[in-house]
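As you look at this complex, bear in mind that one protein chain is not there, while each of the others sits in place.
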Amino acid sequence: MQDQGSIVAALNSTWFASGLDPETQTRLASIARTFHAEPGEVLFQEGEPSTTFGVVIRGRIALRTLVPERGEITILTIEPGDIFGWSTLIPPNRSTSTGVAIEPLEAIVFDNAGLKAAIRSDVNLAAAIYPRIVVAVARRLNATRLQLLDLFAKEEVRSW
Amino acid sequence: MVMTSSGRGPKPIAEGPAFLARADLQVLLDLLREDGRTLIGPTLDAGAIVYDEIASVEDLPRGWGDEQGPGRYRVRRRSDERLFGYVVGPTSWKKWTFPSLIPLTKGTRDGHRVSFEPAPIDAPKLAFLGVRACELAALGVQDRVLAGGPFTDPDFVARRAGIIVVAVQCTTSAPTCFCTSMGTGPEVTSGYDLSLTELDDGFLVAAGSRVGRDLLERLPLRPASATEQYGAAAVVANVRARIGDPVTADGLHDRLLAQLDHPRWAQVAERCITCGNCTLVCPTCFCTTVSQSTDLTGDHALSERIWDSCFSPGFAKVAGGSFRSRPRDRYRQWLTHKFATWLDQFGTFGCTGCGRCITWCPVGIDVREELNAIAPAVSLAPEAAIVEPVAAAPNDFVAARVLATRPETPGTVTLSLTGTDPAFARGSTGQFAMVALPGFPPLPISISRFLPDGIELTIRGAGPATKALAGLQIGDQVGLRGPLGNNWPLDRAVGRDLVIVTGGIGLAPLRPVIHAIIADRRRYGDVKLFYGARTPVDLHYRDELERWSKQDGIDVSLTVDRAGPEWHGRVGVVTQLFDQAVWDASNMIAFVCGPERMMQATATTLAGRGVPASRIYVTLERHMECGIGLCGHCQMGKYFVCRDGPVFSIAQLGDNFGREGI
Amino acid sequence: MTHAPVAARPRVGVVKFASCDGCQLTLLNLEDELLSIVEHFEIVDFPEASSSRSAGPYDVLFVEGSVSEPAHVERIVELRRRARFLVTIGACATAGGIQALRNWGDHDAFRASVYAHPEFIHSLAKSTPIAEHVPVDAELRGCPIDPGQLVELLTALTTGRRPQLRDESVCMECKRRGVVCVMVSKGIPCLGQVTQTGCGAICPRYGRGCYGCFGPREQANAAGLARHLQAAGDRPQEEVGRLFAGFTAYSEPFRSMVTDLGGTRTGRRETVDGGPLGDNDARH
Partner (left out) sequence: MHGTEAQKGVDERLYDVGELTRVEGEGSLRLRVRNGKVLEARFGIFETPRYFEQLVVGRTPDEVIDIVARICGICPVAYQMSAVHGFEDLFGVRIDPAVRALRRLLYCGEWIESHALHVYLLHAPDFLGYESAIAMAADHRPLVEQALRMKKAGNQLIRILGGRSIHPVSVRVGGFSRVPKRRELEDHRAAMAAGLELAQATVRLTAGLPMPAFTREPRVVSLRHAAEYPFNDGRIVSSDGIDLAPSEWRSAFEEHQVEGTNALHARTLDGKGAYLVGPAARVVLAAGQLHPLAKEALEESGQSDLIRTNIYASIVARSVELVHAFAEALDIIDAYRPPTDPLVPWTSRPGVAAWATEAPRGLLFHRYEVDEMGRIRAAQIVPPTSQNQAAIEKDLITAAAGVLDLPHAEATVRLEQMIRSYDPCISCATHFLDLRIDEA
C-alpha cells in the first residue's frame, strides 16, 4: 500500500494531472501506484494487449517500432509529464509501439481493469481525464506530421 | 514655366514658349549629333513604331499612328504629316538605360587561385527623341530603384548620365493609356532637357534644364503665337479628358494588400499564360538574373546579367522548390509589387500607366480591369521598409583563402576562410555572404562564425555549386561579397531570457549569436537552445554543443526525428522540447532558424506559450542572386529578404509568413 | 580541385533511334568548336561520323530519336546500363517527335496505307520519348537542338556545373532581343508563350509564329492560350488544335490540346496502282 499523498504530489507535478481538482486527483491516486524501471527494461510490446496507462515522473521512455531490415527505430521519446499506454483506454487496446526505458524511470501507473472501472463508475473522472488524453494524442499527431515532412532531409540531388 | 526657371539672362525669343518649324527639326537632330550623340527615336519597323537608332527626320514615322487595345496593336496611316502622332509602342527606353544583357564579371581559375574581374562599363552618349510623360516618369522610377541607394547599379548610373532627353507632349492617346490615374501624365512637367508639343506645322519648344536651354538658344526659333500656345495646351487637355481616370490610385496600396486571398487571382491565372511579356515591355520592371558560362577548360568563366521576370519558373527557386509555384502566385506577386509593395520599397508606384502590359499581353489581360475587380475601395498610407546598408556592387567579389575545413555531418563541411574583405571584421550575427566560384552562380551563405581576420561558412553540398564549395581544399580561394543582410537583434535580448530554436544546418546562422552571448554571458538571462536534427549524425557542431551546455551556461536540449536503439537522447520534433516546458514567457525573446515549415510550427508553439510575435525572430531563405536588393528575386511582400532581412520578426512578416506563393 | 567534371576526358557516345539525324549533325555543325571538343572529349562511338565503334561504357551518351519499334525498347534499357550520363537530344528523343502524330492514328491503317504488304513492317503503334523508358539525366530540347545549348552542356560537363538551360517562355528571349510580338502586332498565332525557350526566338524573328519545337515549358497554360486563340481570333477549334499538333505534340499539355481540339488525322496514301485523280496529271 503506497502513500497516496506522495502520489498526488507526483501527479500534480505533471502536465497531465496538474490542474485537476483535488477530489479527482485523490480518486486517481487511489487506483494508482508508483512504478520503477531500469534502462533497457521493456514496458510494453508493439501489438500486445495494452495493460497499463501511465504518466512519466522522471526518466525517459523510447517508443520504438520494428522496421524489417532497418531494425528497431525510435519514433518518439516520452519525457517527464507526458503519458504512455493510452491504448489501454482506446480499442483495440493493443500497444501501437514498443516502450523501452532508456533512463532510470519513475512513473505513476494505472492498471487496465481498475482505471476502466473507475472511469465507468465516475462520470466526473471520465470528463476530467479524456480531454487530457485527447490533447496528448493530438500533440503526438501534430508532431508526427512534422516528422513526416522530414524537413531536414537533404535535397534530392540530380546528376547535375 | 520651365524656361524662366533658367538662371541665365533671358533672350528675347525665350520670353515665352518658342516655335520650331517642322522643317527645322533636323537642325535639332544635327546639334545633338554634332555633340557626339547617337540619336534614339521612333521609327517604323516590322509593322510597329519602335525606338531605334535614327539618323535624320526621314527615319521618323511621318504620318503614322497606331491602334491599340488589350492584346492588339496595329499601325495605321494618319491623315496628316505628324512625326509623333502615335502612342507608346513595344519598345521602352530601358532598352538603353538598363539593357537586356550586360557582361558582369570575368572569373578565372589558375590551379587553386581564383580571380574576379568586373566587366568594364561602356556607357554611350545618347539622345532620346520623343519621350512621353509616362516614360519620363518611368525613368524617374528607375532612378529611385537603381540609383536611389542605399545600393546603386553602377552600369545604370553611368548610362543614365550620358543621356539627353527630348520629350514630346502627348497629342493623342490609346484606349490602353492610364497615366492620368497613376499621376504621371499626359502633361510633360519635369525630367526632360527639351520638350516638344507637335502642332500642324511645327513644334512648341521648351527647355527643362541648362542643357536644354543651351540647345534652345542654338535653334532657329520664333516666339509662339497665342493661338499656338492655346492650341498646344488644348490638345494635351483633350488627351487627359479622353483618358479619364480608369483606376483609383488613392489607397490602392492597402486595398490591394487586403485582397491577397481574393478568388480573382485564381480566375486571372486561367487566362494568364505567365509568358512574362508584361514585365519585359514594362518600362520600370528591373528584375534580372545572372547567367554563367565557361570555356571547355572551366578556367575562364563569364557571368552576364539578363532581364528576368517574376513570371518565370526559375525565378523564386530555392533548394526546396519554387516559392511561387502557381501561376496565380506569380500574377499576384507582379500586380501587388507594381501597385503596392513598390511604394513600401521605393516610395512610388512601379506603374506609370503607359499601358504596354495591356497592349502587349498576348491574351489581352487588362491590368486596370483586374485592379478594379480585386481592389475596389480606399484606406491608409504604407509603412516604410527597413534598410540595412552593407557591401558593394553586384559584380565584384574579393577572393578569400581556405584556412581549414572541418566536416560537420555527412555532406556538410565548415570552411574557415582568411584574407577576407575587411568589411567582414565589422560584420555581425545573422549576416550572410555571397560566395562565388568561377562558372557557378554566386550563393548566399550564412556566416557561421566571425574570426579575427576571417569567417567560417558551413556548407551542405546539395547542388553542383554547393558541392564545389564543400569540395574546397585548404589553400583554395573563393570569391566573397559581404557581409550582407541585417542582424539578430541581440540588443533586444540583453536582460531577457533568450530561446533559440533551430534545426539541422539552421544552427549555422545562430552559432555567432551563441558565441556573442558566451563572450558576455552576464548580460543575458536564461539562454535555452532547442536543437533538432533528422538523425543523431545530422547534429552540427557536436563538440561545441557539449561545451556550451557543460561550461558556457547554455541550456542545450537536443532532439532528433528518428534514431536507432543506440541513441538515448530525445526523439521527436523540436517543438515538443518546449511546448510543455514550465516557463515564464513575459521576459522572453526567441530566435528561430530552420526550414520554413519548421519555423512556422515553432512560431505558433512559441506564441502559444506566451512569447509575443514582436519578440519572435526568424531568418528567411529565399532565392538570392545579387544580395543587395537589385535583382528582385528574393522579394517577399514589401521586403527584399537579402536587403531588409534575412532576419525578421513574426510581427513584421504578419500573415505573409507561411502564406503560400508570396 | 574544386570542380567535379564527369571524367578527365569523358568517353562520349552518340546513338540514334527514330530520327532525322539533324540533332547529332548539330554536333558536327559546331565548326568552330569541333576540334577542341574532341580534345576534351573522347568520342568513342558516333557511327554517323566514325567507323571506330564502342559498346561502352560511356561517361556521356547522347541519344537522338524516339522509341518506335520493338527492338528499340530493349536497346535503350541496355544503353542506359552502360551510360553514366544519358542526355536526350531533340524533339524525337524528348517528346516523341513529329512521328508521334501517329499515336493518335490507327497504326495498322498507317502501315496498310503506305505499304502493299504491311505484314513485313515492324514498328510500334506509338512513338514515345526516351524518358518514358529509362531515366534521363538531362535533355536538350528542340527540332533540332540549339548549337549554343549543346556547347553550354558540353562546357558544363567539363566543369561539373549545372548547364544553364532556362525553362522560361520563348517570349522572354523574344523580348530581350527586342522582337515585336507577331501575335499582338500581326495577329499571327504563336506558341512562344507556352513553349520553352532555347532557340533564340527564331520564328518570331523570321516573321512567323513559334510552332513549339522546343516543347511545352513548365506549367504551360496551353488551354488558356487555346481558349484565347479560338475566342479572339475566332478560329475553328481544329485549326487551333493543329497549332499544337507539331514536333512536340505528344508532350503534355500539348497532347491534351491535340486530343481535345483535333488537328491530326490519319489519311490514305495513294497506292502505286493509281488513285482517284488518276495516275498522271501533266500540266506542262
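So that you can tell them apart, the chains are marked A, B and C in the order they are listed, and the count of residues begins at 1 in each.
In this text, a residue touches a chain if its C-beta (ideal position, glycine included) is under 8 Å from a C-beta of that chain, and two chains touch if they have at least 3 such contacts.
These numbers come from a predicted model, not from an experiment.
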Among shown chains, those touching the left-out chain: C
Touch criterion as defined above, residue of C:L25, C:V73, C:A131 or C:A223 at the omitted chain: C:L25
Hidden-chain contact residue, picked from the options C:F85, C:Y211 or C:Y250: C:Y211
Among C:P10, C:P129, C:P144 or C:P216, residue touching the chain not depicted: C:P144
Missing-chain contacts mapped onto chain C: 16-26, 28-29, 31-32, 34-35, 38, 43, 46-53, 68-69, 72, 97-99, 101-102, 105, 110-111, 113-117, 120-123, 127, 143-144, 199, 202-203, 205-208, 211, 213, 242, 246-247, 264-270, 272, 275-277, 279-284
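We take it that only the chains that are shown with their structure count from here on.
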Centroid spacing, where centroids are CA-atom means, of chain B and chain C in whole angstrom: 36
Set of chain A residues in contact with two or more other chains: 160
Where chain C touches two or more other chains, by residue: 156, 162
Residue ranges of chain C in contact with chain B within the complex: 1-5, 33, 36-37, 39-40, 152, 154-156, 158-162, 164, 166-169, 171-172, 175-178, 180-181, 183-187, 190, 192-194, 207, 217-221, 223-225, 227-228, 232
Of all residues in chain B, those that touch chain A in their complex: 319-320, 411, 460, 462-464, 503-505, 532-534, 538, 559, 561-565, 567-573, 575-576, 579-580, 594-595, 597-598, 601
Residues of chain B defined as touching chain C within the complex: 45-48, 50, 71-74, 90-91, 95, 100-101, 109, 112, 269-277, 280-281, 291-298, 306-309, 312-314, 325, 327, 359-364, 437, 439-440, 463-465, 467-469, 471-473, 476
